[in-house]
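Attaching a single structure in structure tokens format; questions to follow.
Left out: one protein chain. Kept in place: all the others.
Showing subunit A:
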Amino acid sequence: MGWAIALHGGAGDIPLSLPLESRQPREEALRRCLQIGVEALKAKKPSLDVVELVVRELENIPQFNAGKGSVLTNKGTVEMEASIMDGSTKNCGAVSGLKTVVNAVSLARLVMEKTPHVYLAFDGAEEFAKEQGIETADSSHFITAENVERLKQANEAHRVQLDYTQPLQNGSKEERPNANGDVQLGTVGCVSVDSYGNLAAATSTGGLVNKRVGRIGDSPIIGAGTYASELCAVSCTGKGEAILCATVARDVAAMMEFKGVPLEEAASYVIHECMPKGTAGLVAVSAAGEVAMPYNTTGMFRACATEDGYSEVAI
């Protein structure tokens, strides 16, 4: 037993030949966020604080699809969503349709702690954000040139693009779309178990490239993209629609609870046996300090560390 932490920056059809200038900043970012989380755990911060802290950091990094760097809707705007869950109390908070809130995960936490509700969205959530005085910025803060380009390509191809697709260089098709032309996408998330055995999970995202305005994915849905109980904490990424209908995060916990299956097996089963190939990945930790990071896509930006010294950053 001991603390453990895992985080992700999205699963998707990440090209195996990802160029160095794309790999490096992301790996660095994952490493940095991991370090922040590890230090917080060593300083005995509770899991709920740790996951929020790490996800805030991931949201601020423009290379990942959350907060700054969120992908764009079909109208060229950002609509961010997030959720957070405290395994020991099962308290949870979620937000969707945010346009100006710099750190969606923090607003989700405020919904959990400062309102009688669990989930606030769109104008109502933005109003709440103003009342709470949480940091906001106008859309130029969130929109990056890469994402404007991705939206253009998706529009040209009439596609809702789920991917991290590298903006196509010289017209070469780097990504491999699924049968219906969709490609997969990222999101960010973090799960941890602290020294006291408390588990927490948080997930945040800008959603799908070229999504319809108003589209909600799995990230803010408790049980789908995020879940934490006394046994484990899970954060998912991939094709939101599929993760939602399969209630992935809850399923991992349910298998552990009702079938007595250990974390690695449960996580692996749900990803590899229950989800269509190329649709999902997740990071999970158990109360016992184990970590699992399965994915059925080409890659998943991820990192993890455990108290006994193990640590990993990978794609």
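We take it that contacts are C-beta pairs under 8 Å (C-beta built on N, C-alpha and C of every residue); 3 or more make two chains touch, one makes a residue touch a chain; residues count from 1.
Just so we're on the same page, contacts and distances are computed from a predicted model.
The chain not displayed here is annotated in its UniProt record as "Isoaspartyl peptidase/L-asparaginase 2", chosen from "Myotubularin-related protein 9", "Chromosome transmission fidelity protein 8 homolog", "MTX3 protein" or "Isoaspartyl peptidase/L-asparaginase 2". The chain that is not drawn here is touched, among residues A:246, A:300 or A:313, by A:246. When the missing chain is restored to the complex, the residue among A:22, A:35, A:100 or A:115 that touches it is A:115. For the chain missing from the display, the contacting residue among A:3, A:64 or A:227 is A:227, taking the whole complex into account.
Across the interface with the omitted chain, subunit A contributes residues 90-92, 94, 96-97, 115-128, 160, 180, 182, 208, 211-217, 221-224, 227, 240-241, 244-247, 250-251, 254-255, 257-259.
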